[in-house]
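Showing subunit A:
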Amino acid sequence: MSVLDPAFILGHYNYWVSIILIMIGLYTLIAKKNLIKKFIGLNIIETAIFLFYISLGDIDGGVGPILPKEGAVADTMIYANPLPSAMMLTAIVVTLCVTALALSFAVLIYRRYGTLDAGRLMEEL
Partner candidate 1 sequence: MSGEVIASAAPAIALCISLSAAILIAIFGNRVRYVNEGVTMGATLLKFLLIFLMYQAIMDGWILQWAPVTLLPGVPFSLTVDLFGIYFAFLSSLLWIVTSLFSIGYMRSLHEHAQTRYYLCFAVCIASTVGIAFSGNLLTFFIFYEILTFATYPLVVHSQTKEAMAAGKKYLAYLMTGGIVLLFAIILTYTMTGTLDFAEGGILAGTGGTDILRLLCFLFIAGVGVKTAIMPLHGWLPAAMVAPTPVSALLHAVAVVKAGAFGLLRIIMYIFGIELFTEIGAAPVLAVVAGCTIITASFIALAQDNLKMRLAYSTISQLSYIVLAVALLAPAALEGGIAHMMHQAFMKITLFFCAGSIYVTTGKTRLSEMHGMADEMPYTWAAFTIGGLGLIGIPLTAGFITKWFIITGALDAGAWIYVLLLLLSALLNAAYFLPPIYHAYFSEPAESGDFEDQTSWFIKFPLIFTAMMVILFGILPNAPYFPLEVATAIVRSITGI
Partner candidate 2 sequence: MIPVTDHLPILVVMIPVITAYITPLVGILLKRTVKGIAVVALSVNLACSLLLAHYVLINGPISYHLSGVPPPLGIEFVADHLGAVLSLLISAITLIAIIYLSATIPELGKKKTSIFYTLILLAVGGMQGIVLTNDLFNLFVLIEILAIAMYGLVAIRGDGKSLLAGYKYLLIGSAGSALILIGTGFLFISTGTLNMTLMGDILPDIINSWTVLGGFALLIAGLSTKIGLFPLHIWMPDAYAHAPSITPVISTLALKAGLVALIRLIYVIFGPSLSAETVPLPSVLSLLGAVAIIICSIVALQQADIRRMLAYSTGANIGCIVLGISFATSAGLEGAMLHMITHTVSKVCLFIAADAMLIQAGIRRIEDFRGLADEMPYTMAGFSLGAISIIGIPLSGGFMSKIYVANAAIGIGLLIYAGVILFWTLLTALYFFRIFRFAYFEPSHREHRLHETPWPSILIILILGGASILLGFFVEVPMEMIRPAAGILLGGGI
């Protein structure tokens, strides 16, 4: 499969978007000096990763993995893979927790030093 093949590019477009988002987020995380901004970056990354996982779980023409209440699994229906969704639910919580922790750090650090600039703060260490 050639890299320039439009089918190849289109067939993966969700992945490309999530990669771009991950890169933007990572740049925010590394390059931005503001302690809160860094974690806005982390949230961008994590959300993009969720997008990546959810994309890999989806199947063309499928529906969400909620089966009909009655009767056997309908053969005619295609369901999306439930496992990535389940994993991502856990990951969302983890991200929320890490963000909460990081913001607490930021609030407390601001209270101590009156700045959120990483460049200045790391000199204090």
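What to note about this one:
Assume a residue touches a chain if its C-beta (ideal position, glycine included) is under 8 Å from a C-beta of that chain, and two chains touch if they have at least 3 such contacts; residues count from 1.
Basis for inclusion: all candidates are chains of the complex that A comes from, given by their letters.
All values reported here derive from a predicted model rather than from experimental measurement.
Only one entry among 1 or 2 touches subunit A in this complex, and that entry is 2. Residues of subunit A touching candidate 2 in their complex: 22, 26, 29-30, 35, 38-39, 42, 45-46, 49, 52-53, 56, 83-84, 87, 90-91, 94, 97-98, 101-102, 105-106, 108-109, 112-113, 121-122, 124-125.
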